[in-house]
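Of the protein chains in this complex, one is absent; all others appear in place.
As written, the chain order gives the labels A, B and C, with residue 1 at the start of each chain.
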Amino acid sequence: MSGPREECGIVGVMGPERAAEWAYLGLYALQHRGQESSGIVSADGARSYAHRGMGLVSDVFDEEILTGLPGAAAIGHNRYSTTGSPTLANAQPILVNYRDGFLAVAHNGNLVNARTLRRRLERKGSIFQSTMDTEVVVHLIAAERDPSRDRAVLETLDQLKGAYSLLILTPDGLYAARDAHGFRPLSLGRRGDAVVVASESCALDLLGAELERELGPGEVLKIQADGSSEVLRASPAEAECLCVFEQIYFARPDSTLFGMGVDVARRRLGRELAREHPADADCVFAVPDSSTSAALGSSEGSGIPFELGLIRNHYVGRTFIQPGQEVRDFRVKVKYNPVSSVIRGKRVVVVDDSIVRGTTSKALVGLVREAGAAEVHLRVASPPLRHPCYYGIDIPNRDELIAANMSVPEIARFVGADSLGYLSFEGLYRAVGSRDQHCDACMSGNYRVPLEPGIEEKTAFETLSLSSAP
Amino acid sequence: MSGPREECGIVGVMGPERAAEWAYLGLYALQHRGQESSGIVSADGARSYAHRGMGLVSDVFDEEILTGLPGAAAIGHNRYSTTGSPTLANAQPILVNYRDGFLAVAHNGNLVNARTLRRRLERKGSIFQSTMDTEVVVHLIAAERDPSRDRAVLETLDQLKGAYSLLILTPDGLYAARDAHGFRPLSLGRRGDAVVVASESCALDLLGAELERELGPGEVLKIQADGSSEVLRASPAEAECLCVFEQIYFARPDSTLFGMGVDVARRRLGRELAREHPADADCVFAVPDSSTSAALGSSEGSGIPFELGLIRNHYVGRTFIQPGQEVRDFRVKVKYNPVSSVIRGKRVVVVDDSIVRGTTSKALVGLVREAGAAEVHLRVASPPLRHPCYYGIDIPNRDELIAANMSVPEIARFVGADSLGYLSFEGLYRAVGSRDQHCDACMSGNYRVPLEPGIEEKTAFETLSLSSAP
Amino acid sequence: MSGPREECGIVGVMGPERAAEWAYLGLYALQHRGQESSGIVSADGARSYAHRGMGLVSDVFDEEILTGLPGAAAIGHNRYSTTGSPTLANAQPILVNYRDGFLAVAHNGNLVNARTLRRRLERKGSIFQSTMDTEVVVHLIAAERDPSRDRAVLETLDQLKGAYSLLILTPDGLYAARDAHGFRPLSLGRRGDAVVVASESCALDLLGAELERELGPGEVLKIQADGSSEVLRASPAEAECLCVFEQIYFARPDSTLFGMGVDVARRRLGRELAREHPADADCVFAVPDSSTSAALGSSEGSGIPFELGLIRNHYVGRTFIQPGQEVRDFRVKVKYNPVSSVIRGKRVVVVDDSIVRGTTSKALVGLVREAGAAEVHLRVASPPLRHPCYYGIDIPNRDELIAANMSVPEIARFVGADSLGYLSFEGLYRAVGSRDQHCDACMSGNYRVPLEPGIEEKTAFETLSLSSAP
Partner (left out) sequence: MSGPREECGIVGVMGPERAAEWAYLGLYALQHRGQESSGIVSADGARSYAHRGMGLVSDVFDEEILTGLPGAAAIGHNRYSTTGSPTLANAQPILVNYRDGFLAVAHNGNLVNARTLRRRLERKGSIFQSTMDTEVVVHLIAAERDPSRDRAVLETLDQLKGAYSLLILTPDGLYAARDAHGFRPLSLGRRGDAVVVASESCALDLLGAELERELGPGEVLKIQADGSSEVLRASPAEAECLCVFEQIYFARPDSTLFGMGVDVARRRLGRELAREHPADADCVFAVPDSSTSAALGSSEGSGIPFELGLIRNHYVGRTFIQPGQEVRDFRVKVKYNPVSSVIRGKRVVVVDDSIVRGTTSKALVGLVREAGAAEVHLRVASPPLRHPCYYGIDIPNRDELIAANMSVPEIARFVGADSLGYLSFEGLYRAVGSRDQHCDACMSGNYRVPLEPGIEEKTAFETLSLSSAP
């Protein structure tokens, strides 16, 4: 997938002297999961502190700001909006005060019954200051009558439907939870007495924490200030719905996710792809960086040499000039540089992890041809994307998804490839494990957690427009 | 008063094509009432838009931002914190969504029962995202069961105790209200079909709107999209408590407030002061800019010529270097430049509007002496400040107020003046009207609206620390 | 004069441990002389350090930057461009390296033979990196063959024609010089062993330095590291050409300039004005802030009471919205607020220091009328401006100067005043001293230092366009 569509990254830290610094570094390692805004809430006993801002982790925080976030407990959040507008008002973690002190929440995922819950809360007089479904979670906890915070948290979680990994920081400790189906990942690690919970294990690695295990689907864990943890609710036997797109595209290749190294999984995808769609070609290369593992696997599987046919320009800034109509597909050209000395006169296999709208693929195939390729064979390391995701991943609606509107040969013609092959579902699950355990609704349309009526209107929550100074 | 202690400015606009631009200009005219943060909420039918930022109005807004705030209705707010920390999370107007659509509130004043109301709301499950008492108002309106928004607003206002001028923007129209005692000002004006409500008439002047009248204490007005307005509740006969400090110091001299031109009122203060505390002197001058009217009045009253003895440097930026211990009272010296050619060898009367801690006065008297004054007679155009204000003005606690801890002769000695005279209450009210109609609690300790127990702890609302990127 | 047209401010410091901090504070006091850019060069023995930036002194410098400017010698410069484009490339002081080490120059004024000198230098192979005439000075010093730096400086100064006060910092010491006619001011002060030279005495005051004397016209002074100073060339007997506009408008009222306190001088201008142009009126007020002294003088002279009829808004930011055609003369209205309670029904005298294009005066008279004035009598505390200045002040060309194109009655009609009176030359010099000693070319057209042919084209130096990042 050549587009920058990512979800959110979360990290929780309990124990070290300056937990906010740990959270900062964890967010840093999870930057690929959200570049729109970033935030940390820390706590020092009953006092809480927050800082949030628009932009990359390294832009939002500096030493002075981190010094203003004291305490041995912290949660952090990187955001790429899936619901809610891209404004500071929607940056997480949310921090509120209520009857029982402060409450901070960081959320990765998407609730499919957020609208229903919100309407119910509004009828009772609740007010909403953002367009995030996460705000519903905070209201529900505060509205629980049960004097035990543990029970209030559990009863709230029982009302949530859909995909979530949640971190909830309170004066008594840090709650970490995954939804009953385990759509979104969450890993638990330790370094000495300090506990770290993070979306991906790569955050633990950077902090020098050892990966203990992934939280199970439906598991709710409470971590205390002394590093002790208690399983408030164990993972049920219920069917898992691990998001297969995390393995295909989202996660960082050096993470371990759903029990498997991501690089290993993608290598396998590439090998299966080579087996299913052989090509008579001189070299194989990736659309960097996310497809590189799959392309290496494809090279291994096919015996066709792996090359660096496309170089990615990592200096691409926020704004740049489009030179009129002069240069076609310029945005793609600025980002990917074809290496003519590799490509000229060759029959090439280009491996991508997925195709969304098809426009980037079309531009890339054009670039590769202009660089002198004799033949261009496009291979995609996943089945066609045909349906939107309501569980937390920003995949557009059906009318924008090329595979929802064209057959594979039509797509091949549209992008200008000599041949096009998508991985089959069988190949996909030979590579990453049992289909029963995974969610592939974006490819199959099989939404295993029922949706609220009307959820298709993506803007449900967006009637409130909030913006804040940059 | 030589310190930058101000409260808030609010403006509401109904009718013009781009109401946010009008609100912007109104805030611009009210900049003296709050320089910490600024915000505007606009509405276009049922849709609402918000922008808030830290800093001056002209820094927070630009053309692009104003274009993003469409619609014929808008409210704006300039803030100087009286409760709540100086962070973006505390910038106003507050905008929320609730059962009946959006709700935006801009508030000038201070509620004396905010803590009680908040605790009650928290017990019912409400959550608070800021440390502002204004958030209580929003919760109360949303919690009202009455399906009529008019009644919900009126019932909410009935629960509020203390000082407030409020603007409440909803999909049905704009509510403008003053508390039952009328502590804070609020003026109503029109320009063609457009209606403007603002803290001071100077905002109407800049917009070319004609001052129709000031809202009465306790009055609640509802303004519709077509410019029609309805008095939901008329001003009661109850005793007024107009903040006398608005006349003495806060308001802009070109405003008309509580039925009197501010410059006129201050001239009279100066004349009374001259009468009560004559001095055998060669010239009289002001601590600019807020005391200039009073100094002119004093010159008139005494016949002593008015001079520019102190020049104010308006380029004072946010940060500057203090040259070690080398130069005494440097902050004051940077801001006020004594004019030696006026002062040298003269017996001078220096007129200030009030004295808070006394340190600035001490530094100023020192500067004037260094510039060659033969005698320095300090005259203050108000009675001594001896008590904190709980109705919306940031006057420090008793232990910081010099007049709460020293007698007038002691203060004279502390600041180094040859003589010191404060205006009496009699003189004050000869100048600005009946004492019955005014609040002078900060000088007399006569808190005419009872306080909640414990309100003295100024930090009551501040246990939640929120910060956001600049 | 109601427009922000200013020239430059310079300051030199020799002796204190951290001279750059002194220079910073001196520039701070001289901010009114130039707000476009600011710079400091410091020296620590043979090493030199520089920082320059666009904007106000307090924006350009912070503590870290000042720490990076070590040494006991420094010169600083505030700029408002009179020649040269408003870019960083034109910020001063200029710092270069040449045969004899470093050379830094800060310049206030304008050379009338810069173009001739530059052409001569270019013919010899010199290159120019800016459009400032100051760059010529640097080249001339470097081109001198004389091994004595003192003689190189003196010989260079001999070639310069026009108006200049110059500070030249070298490894041997600081040279301070005024042109032979003394157009621009320069004051010398001491605090302990430290020596300070500055455009106006208000900079000495802020630094706690005592004004020793003003440098004489044509004087060249060399100040050494130990605070000793040597007069390299004494002030000649030649005729002085002190810029009378410094007294009328430029200088800060608390400065002493050309031997007279500025506030005192402006009071006298006001008194003369009242005598020459009596008006049957109820009150007199100023166009603040620069005309306040003159208005006070006018009130004294006429016995008509002084009022605050116009309030200046000091929060005017860099950009703001113009509300279409809706509000006439909006720029002026935002800056000056008429006080209706003072003005309504009165016959008023408005005192300004000068009129340039007449558009601001027209808008002000309109504002005052709208505020209810019965009659508006405009009084100007200087003779009409009819000619451009080539000696360092940014007065526009004749076709833009209203008094070069209209008679006084025509101007009165244009601005809408009931009567208009300008001060006569006789009145001017009764107030500020002998006409022989002053330059009033902008009013009289009497250019006492001959101009280069072609100097009228103001853009002579501007063919090179340079810009730099903000």
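Methods note: a contact is a pair of C-beta atoms (placed from the backbone, for glycine too) under 8 Å apart; a residue touches a chain by one contact, two chains touch by 3 or more.
It should be emphasised that the depicted structure is a prediction, and the values quoted were computed from it without experimental measurement.
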{"item": "Left-out chain, listing which of the shown chains it touches", "value": "A, C"}
{"item": "Absent-chain contact - pick from A:D133, A:E240, A:E307 or A:D352", "value": "A:E307"}
{"item": "Selected residue (touches chain absent from view) among A:G15, A:P338 or A:G392", "value": "A:P338"}
{"item": "Full-complex contact with the absent chain, from C:L95, C:I304 or C:A441", "value": "C:L95"}
{"item": "Omitted-chain contact residue, chosen from A:E122, A:D172, A:D254 or A:E410", "value": "A:D254"}
{"item": "On chain A, residues whose C-beta touches the chain left out of the figure", "value": "21-22, 24-25, 28-29, 31-32, 35, 56-59, 61-63, 66, 202, 205-208, 252-254, 256, 260-264, 289, 292-293, 296, 300, 305-308, 311, 313-321, 323, 326-327, 333-334, 337-342"}
{"item": "For chain C, the residues touching the chain missing from this view", "value": "46-55, 60, 65, 68, 88-89, 91, 94-99, 102-103, 122-129, 138-139, 142-144, 463-470"}
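Just so it is clear, only the chains that are shown with their structure count from here on.
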{"item": "Self-contact between copies chain A and chain B, residue sets same or different by half", "value": "same"}
{"item": "Intercentroid distance (Cα basis), chain C paired with chain A, Å", "value": "60"}
{"item": "Approximate Å spacing (C-alpha centroids) for the pair chain A, chain B", "value": "48"}
{"item": "Chain C, residues touching no fewer than two other chains", "value": "none"}
